[in-house]
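Have a look at the structure that comes next, please.
Only a single protein chain was left out; the remaining protein chains are all shown in position.
Our next item is chain A:
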């Protein structure tokens, strides 16, 4: 899922309080006319930034931003220092309309439109007054939770990349030496560490096709390399007229895989993450399960799909648990639901365990596959709300 982690439509520099959704109701431009003091409209032109009011009571504020200019614009709510981004909405094309929702405590702020995304923007003072109705927004001191989540997740990815590199080295050695039984045993184990961080690994568009491409996805003329090329050589039973790779060819493919995994390992060392990226990554990992693993398409030759399945779920759960303290504050019901759905899915997976690993996919009954798929859907639906909850 090469796009999941990186193509986030509303990447936010300080995402904790930010949210951005498109407003599909094009008539909502007059939100400020509805009498709700927390519903504001903004018109961003090429040289102006008309906000419908200069103050609002504390609580959840909605800015309905319409771009009537000729270039892409952004809208910000900045802190009193004019530097801290409290909330932002990006990529508003000409004549388009986006909504920004933010929980703002009482205080002094700036609003800013940034037509052409240049400069410090067209700013105006904005005041959030103490709420009369008691709906005071939480203060923004949960930055600590955000820092904790992002630090932990970066450490997790690095740890998995370390283990991936070590086990890939072992796997490639065994494969190149012709120790096929041991290589077959290590294959799903080594890949577990890839699958746990798959959304990060796949975000490198140059490495992903070289390492994880399946035969069916080859482009005309493209050379097939990576995990699944070796998989077919180790499990050729389903192949027709298959010619085993020679030792020299094994060395070529093995060395190539190791080189690419080494590059991946090096690249993740410096990566940092935002909480919305972590939450989106969790969703993306379950998407991987739904499209490739639960259907038995990922490991066509080896049938080791359930190892990948478990690893994707592991990665999703770690991502979720990292941001869970935030979710528990913002949407405790969602946290409860996710806990229980993760547990339900894990229970089904546990039932398919065999020794240190899992049954072969071919041993699953249609009923068992259906039950797993249902559990993936049941978990994926609330998980698809995770990012919005974290950012709310």
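In the analysis below, a contact is a pair of C-beta atoms (placed from the backbone, for glycine too) under 8 Å apart; a residue touches a chain by one contact, two chains touch by 3 or more; residues count from 1.
Assume contacts and distances are computed from a predicted model.
Novice: Leaving aside the chains on screen, match the unshown one to its UniProt name from "Hydrogenase expression/formation protein HypE", "ABC transporter substrate-binding protein", "Acyl carrier protein" or "Deferrochelatase".
Specialist: Its UniProt record gives the name "Deferrochelatase".
Novice: Check the options A:195, A:208 or A:287 and report the residue that touches the missing chain.
Specialist: Looking across A:195, A:208 or A:287, the contact with the absent chain belongs to A:287.
Novice: Just to verify: which one of A:181, A:219 or A:237 makes contact with the chain not shown?
Specialist: If we include the chain that is not displayed, A:219 is the one touching it.
Novice: Footprint of the hidden chain on chain A, which residues?
Specialist: Residues 1-3, 7-11, 20-22, 24, 26, 67, 71-72, 74, 90-91, 93-96, 116-117, 216-220, 283, 287, 290-291, 294-295, 366, 369-370, 373-374, 377, 380-381, 383-384, 387-388 of chain A touch the chain that is not shown.
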